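Here's the structure, in structure tokens; my notes come after.
Of the protein chains in this complex, one is absent; all others appear in place.
After this line comes chain A, so read on.
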Amino acid sequence: MSDQNSKTIDDYKNAVQLLENALQRERNSKKLLEQKLDEKAQQRLDENKEFLKAYQEATSRQIQLQFLSMLNQGMISDRSLKEMFDSYCHNLQQLLEQCPVFLASLTKQTSWQLQQLPTPSSSWQRIDLTTRLEDELTHLISHDQQHWHRQELNGEDPFSTLFHNSTMLFYVISISKSQQRIILLDINHYCYSDDFKNTLRVSGQSFTTAINKRMTEIELSYNNQKLKHTLSTLKKTQQQLAHNDKMASLGQLSAGIAHEINNPIGYVASNLGVLTDYFEIYKNTLNVLSNSLTDKEQEIDPLLSYALEDTPPLIEACKTGVDRVAAIVNSLKTFSRKEQDEFGEVNINDAINSAIEIVWNQLKYEHQLNMQLTPKLPVIHGNFGQLQQVFVNLFVNASHAMSEKGELTVMSQVIADEIEITVSDTGCGIEQKNIKRLFEPFYTTKKENEGTGLGLSVSYAIIEKHDANISVNSALDKGTTFTLRFPIPD
């Protein structure tokens, strides 16, 4: 290598070194410049820090509010508990990346049920529980409410066979003393911001509050219904008491009247019998006397022969009238509970059938009979004859209420601890104002001589003696239904 070449190389090396130094100085000055720029940027950032923080918080809160608002929509008060849980679980699933959701329900403090919502598009699927799973759920339920709890599952955990992932989040909700639920989330991570976790916690608390509110509403509604029912029962009882009082007064009055009428009727009936006998004597005597009279003498009074002919039917009519009065008095005795008929085991269907037989002639040509008697009804404690009388009354009334081609339906059935009998006709119906007085003695809407007005009042008294009750429903021009309820003896 020549001196010239070696000088050139040294010059290049020197130049490279100088360039490297220059580059380093440029780099250092650039770094200094960048540092100053950074400081300026930091200063600017600090000035806007409050604004940026507020902006970030607002953005985060907006997301939080959006989710909570979505949850609230699923908690509107007219939804059932099932719909509320369904909606909340679906929302959670959407929020947590479509993770599978489980819902465990504890009813009556002993019985567990487990359902799974594998994906948002699927429906709830029932899962058979093992003893280990039940024990684990019983352990989870002891965790405090108002917080999401987390459990990392290992291979030995009973849930590891059901879960796809190794992290379980769960939330305990107490519905009532005997009913509790656990929402279990099968998540593959729990990497979320504090805001997100806070939103999840708030949502759980909101949901619990909504459930408690709903339960209070249900309880209030139930109590309200109960109060309404009690009020209705009270009103009915009040009406019944007023009615019973009226009926008792009328019973006393009837008993008095019956007693007062009974004696005169007794001697009138007896005297009429005697009078009949006396009349025969008069008649025979007159016949004997008339044989000894001349023809001219026999023409003395032409009215005598007419009177002789007319008297027996008149006496007979009086006897019929007296018998009818006696029958009314007898009915009044029944109404006023003066009779002491014996009670025993009675099959109501038999009483109905025998009553039908009695009124069959009145019914068979004009109306249709529809019998719907439940076979093998339990027997009741009662008086067959009196019950028969009640049904005859009802059937005859029904028959009178219907024009031609009416339909009489008689139904018997067991409802809870009672036997219910309904007698329905397709007749003219009863006006509302008359229904209230239906069971009063002597109250009738029938034409004169068609009814005494005692039939239903006597029936009422008989039904009361049987510890039963009778009610009536009627619609004008459509028909009337009498409902009788007899207690089934223990």
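As a convention for this text, a contact is a pair of C-beta atoms (placed from the backbone, for glycine too) under 8 Å apart; a residue touches a chain by one contact, two chains touch by 3 or more; residues count from 1.
Simple rule for what comes next: contacts and distances are computed from a predicted model.
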item	value
Which of "Chemotaxis protein CheW", "Guanylate cyclase", "ABC transporter ATP-binding protein" or "Manganese transport system membrane protein MntC" matches, in UniProt, the chain that is not displayed	"Guanylate cyclase"
Hidden-chain contact residue, picked from the options A:Asn28, A:Asn48, A:Asn198 or A:Gln413	A:Asn48
Contact partner of the left-out chain, one of A:Tyr190, A:Phe279 or A:Phe343	A:Tyr190
Sites on chain A contacted by the missing partner chain, in the whole complex	30, 33-34, 37-38, 41-42, 44-45, 48, 52, 97, 152, 167, 188-193
